[in-house]
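Here the complex is missing a single protein chain, while all its other protein chains stay put.
What follows is chain A.
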């Protein structure tokens, strides 16, 4: 590792923002499971690293009826996986959390880190997209909120400006009758990155939303597809229809992990399986 960096661990948000104002190129550290890879491979040379885990606001992890779920930037993926409100109301998020990397890595990795890294294949992005998450960002000018749909701007790129910190994400409230499912295809059954990931959600009023990862430059919510689904009846023919239709809404690439052909194929398979599960869970 060629980087020789100065390590900061501020105890307040203000302290952190002040430091970032002085050194805007500072890298933020939460779990470090992505940052350490970048540093070890010398993909970036970094002078300052700011650890956000002592900032009180980032530790908040709370479900409030009517408001929804807030997940602070220091909350680990395993904390999410083990949370009762998540299991009760945001099942797809739990399933996605359980599919990310390995248990050991999930002890450190954070959900906010996963979306800030902005990989097209970010496992936790598609559940956030269907639960209409809002990203809470602290800036030198004050706090701002950005819907997750507008958060990603490209491969490994977000709307974040230098000097800004994501404090956490707020998920819209979800009722216990709200059903969701996350499915992911990888090369192996153990610890692996996804070739494609999908989250499907059905609200008690039978509104279906669909989001995918690893099939476009960013994780995406398939809004047009959702519109088409809303015009269809929720019967046994829906999964098969979705299997072929979803391929018209994504444009995956070929890379080291998969060919575009298989990504298209498996996206259809995952969509069909996911929709079948949703219907079984009581959507009909």
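Note that contacts are C-beta pairs under 8 Å (C-beta built on N, C-alpha and C of every residue); 3 or more make two chains touch, one makes a residue touch a chain; residues count from 1.
Going forward, contacts and distances are computed from a predicted model.
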**Report entry** Name under which UniProt lists the unshown chain, selected from "Ubiquinol-cytochrome c reductase iron-sulfur subunit", "Ion-translocating oxidoreductase complex subunit C", "CO/xanthine dehydrogenase Mo-binding subunit" or "Glycine cleavage system H protein"
**Finding:** "CO/xanthine dehydrogenase Mo-binding subunit"
Query raised in the report: From the list A:15, A:54 or A:192, which touches the chain that is not on show?
Result: A:192
Query raised in the report: Who touches the missing chain here, A:42, A:107 or A:153?
Result: A:42
Query - Positions on chain A contacted by the hidden chain, ascending - result: 1-2, 42, 185, 187-193, 195, 256-259, 261-262, 265-266, 269, 272-273
